[in-house]
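Only one protein chain is missing from this complex, and each of the others stays in its spot.
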Amino acid sequence: MKLHMLYFARLRERFGVGEETLELAGATVADLLAVLQARGGAWAEELAAGRAFRVAVDQAVVAPDAPLADGAEVAIFPPVTGG
Amino acid sequence: MKLHMLYFARLRERFGVGEETLELAGATVADLLAVLQARGGAWAEELAAGRAFRVAVDQAVVAPDAPLADGAEVAIFPPVTGG
Amino acid sequence: MKIVVQSESFDLGAEVDAMRAGRTDIGAIASFVGLARDMNDGSGVTAMTLEHYPGMTEKALSKLVDDANARWALLDVTVIHRIGRLLPGDPIVLVAVASAHRGEAFAACEFIMDFLKTQAPFWKKEETPEGARWVEARESDDAAAARWSRD
Partner (left out) sequence: MKIVVQSESFDLGAEVDAMRAGRTDIGAIASFVGLARDMNDGSGVTAMTLEHYPGMTEKALSKLVDDANARWALLDVTVIHRIGRLLPGDPIVLVAVASAHRGEAFAACEFIMDFLKTQAPFWKKEETPEGARWVEARESDDAAAARWSRD
């Protein structure tokens, strides 16, 4: 499936990219994270188990077992710090 | 002792007086209230035991056993309802 | 710290701007405005008149603000209460509290309002189609103030 990826704040800077289109052979957020971690470097480090980051699918925060659908907007970002 | 009496809000209207100077033969707020109750009418009714009113001596709310001093400013008023 | 009893209206924006003017240490300003409603206890209210006890009012408000300052780390407090005749929609009272962090600002603002309602010598007389009446004190206001007591 094709995913529209967005990265924000510290993770955008660490990954060096704000958005990309990604072709995923998988079904869940966990599958997606495994693919991104396999890129190594900042990806492996920041998305390692136990690190504090959030995943939103179509603009709602989800858990790692959440399903993905073709064309979904998937955002990965640090815990929020507004207000 | 001489007391400067003030009455506010509903009690001012019921008593028909906003302030007066009063000569008291007594020592406490309870003594003062007994004198006022003895006036009968609205005084007896509004200052009866169990009625909700407040007494402030020199601008601080006090209990009935509070002592009075010559020249004190004593105010009697209903529970407050500002804000 | 600013405590005022006045018949004129007040300007929330101007009061809050005055608190923060020239300062960069304030992180949070919580504020409250109480307004005259057209309805109370099931009756229409066409106007109200606020009476107070000059002298004691200012003392009581100062004590509330001192108590709030003793409980929380506050940077500034403004309390303005109106007296005289007010119409529905008119602002009655303003409490604004500045602090470094929002928890203190919110808590102190609500604390001051709760005790103002039960301890500051103001009384409201409402004009209704059935005639004028003095507002009765509410048990819910006593309960609101009581929840701040510490064991």
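Note that the chains are named A, B and C in the order they appear, and that numbering of residues resets to 1 at the start of each chain.
Operating definition for what follows: contacts are C-beta pairs under 8 Å (C-beta built on N, C-alpha and C of every residue); 3 or more make two chains touch, one makes a residue touch a chain.
Just so it is clear, the structure is predicted and the values come from calculations on it, not from any experiment.
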item: Visible chains that the absent chain touches, using the contact criterion stated earlier; value: A, C
item: Touching residues on chain A - with respect to the absent chain; value: 6, 8-10, 13, 52, 56, 59-61, 75, 77-83
item: Missing-chain contacts mapped onto chain C; value: 11-14, 16-17, 20, 22-39, 88-89, 100, 102-103, 105-106, 109-110, 113, 140, 144
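Definition applied: only the chains that are shown with their structure count from here on.
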item: Separation of chain B from chain C, taking each centre as the mean of its C-alpha atoms, in whole Å; value: 26
item: Whole-Å gap between the CA centroids of chain A and chain C; value: 48
item: Per-residue overlap in chain A, given as positions that touch at least 2 other chains; value: none
item: Per-residue multi-chain contacts in chain C, two or more chains; value: none
